[in-house]
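What follows is a set of notes on a single structure, which appears directly below.
So, subunit A:
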Amino acid sequence: MATSVTRRAAMRASLVAVAAPAVLRHARGEAPIKIGMPLALTGPAAEIGEQMRHGAEFWAKTVNAKGGLLGRPIELHVEDTTGDPATCVRKAQLVVERDGCHLLFGMVLSSEALAVVPKLAEWNAIFVSSDNGDGRLTGSSFVPNFFRANISGPMETRVISLWLRRGEMKNFYAIGMDYAWGHNSIDVFKDEVAKAKKNFVGAVFSPIGTKDFSTYITKIRQAGADACFIVMQGADNNAFLSQAREYRLADKVQLVTSIVDLNSIHAVGDAALGLAGSTRYVFTIDNLANKAFVEAWRKEYGTEPDVFEGEQWQACQILQAGIEKAQSTDTDKLRAALETAAVDSIKGKAAIRACDHQAVQGGYMVKVVKKEGFKTPIPEIIAAYPGDEITPACRQMTFES
Partner candidate 1 sequence: MDFAAFLVTQCLNALSQAALLFFLGVGLTLIFGIMRIVNFAHGAFFMLGAYVGYSSVAIAGNFWAALVLSPLLVGGFGIAFELGVLRLLYRRDHSAFLMVTFGLTLIMGEAIRLIWGVNALEVRAPPALSGIVFILDEPFPLYRLFLAAAGIVVAVAIWQFLERTRLGLLIRATSQNAEMVHALGTDVRLVRSAVFGIGCGLAGIGGVLAAPLVTASLAMAPTAVIDTFVIVIIGGMGSFLGSALGALLVAFVQVFGTYYFPDLALALMYLVMVMVLVIRPGGLLGKEA
Partner candidate 2 sequence: MALLEIDELTRRFGGIIAVDRVSMRVEAGEVRAVIGPNGAGKSTLFNLITGVVKASDGSVRFDGTMLSGMSPYSICQHGISRTFQITALFPEMTARENARLAAQARHVRRWQPYGGSTVFGDAARRGDAALERLGLTHVAHRPAGLLSHGDQRLLEVAMALAQQPRLLLLDEPTQGLSVEETAQAVDTLATLLADRAMTVLLVEHDMEVVFRLAHMITVLHRGAVIADGEPDAVRADAEVQRAYLGGLA
């Protein structure tokens, strides 16, 4: 589509601006704050990688234009991981050892993050995640140098279950991609359904890269559920939604997805209409900080910021808060500061808690609708939940009640 071209051109421009020595020199010649960002920029996960890069670059540009952070310019070291954990570990090690980055963003896939996290201590590096949903990163796989600024998989599932509790629907089915995120989320969902005293009638997992979902759709139809919980992303998600519309699945079953993003809506068009789901960030969130952010983003890129662009921006805000509080980027000092970092950001209040380094933040439930002034459908917020309701107890992946 036409917007992707302008967006691309704009992104190139921002890259130049970030990297331009002129900008760096403005910042009083102080040593730059180097942030390594291993991202999937090619391969199937590239959509998310691109978004994360945009979010971080936009932040770096904004900060550098104001004279930097602690008077030091932000320098991003972006590397392509192709979405492969082995390459990701190599690239992460590269930015740490070669470029001297002790701050990390990025790692698009959970498998990449899980491979990198055990090495953080050795590298003396802090990793602030903006999209890793795997509950174990703040649970069984927790390490002190990992911080999660984004909503986790269990949290987005919790948002959905809280919303469903209010409704009339009784029977639930679930379909997820056959990997950690899918299994995690569906486990949590099952647990939530049981607590709400409703029926979980079954689940099915599709291998990553599935192209034909007709069999899975048949299974969903046969299950006789009122609603189907979907845990899918990227190409699989697009294929599933397109084919669900082919079969008019939504006529029979309310589709509820764990993550609604603009990219998939653009990719599947009207097939997304009526889809309900949790979202980690949506540009229609109504607060001042977000309005200003969306405004500035539109000016820069000519589009609305998408989920991972917003999430990355918030992650940057949290890191910024931590650095400002610590007045340093020294790993130990920064870790201590980040443990109590709190921001009033585009999603409202978000605060890291010390016990598992998860950012407690509000969750949003949206429904995809047609709206005046937008060419494609957009997500409209239909419910919001405060952070303490949707965040599990420390290092837990399921909820008490």
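The working rule: contacts are C-beta pairs under 8 Å (C-beta built on N, C-alpha and C of every residue); 3 or more make two chains touch, one makes a residue touch a chain; residues count from 1.
The candidates came about this way: all candidates are chains of the complex that A comes from, given by their letters.
Since the structure is predicted, the reported quantities are computational estimates derived from the model, not experimental observations.
Participant: Out of the listed chains 1 or 2, which is the one touching subunit A within the complex?
Facilitator: 1
Participant: Touching candidate 1 in the complex: which residues of subunit A?
Facilitator: 1, 4-5, 7-8, 41-44, 46-47, 49-50, 178, 204-207, 209-212, 214-216, 218-219, 221-222, 234-235, 238-239, 242-243, 246-248, 263-264, 266-269
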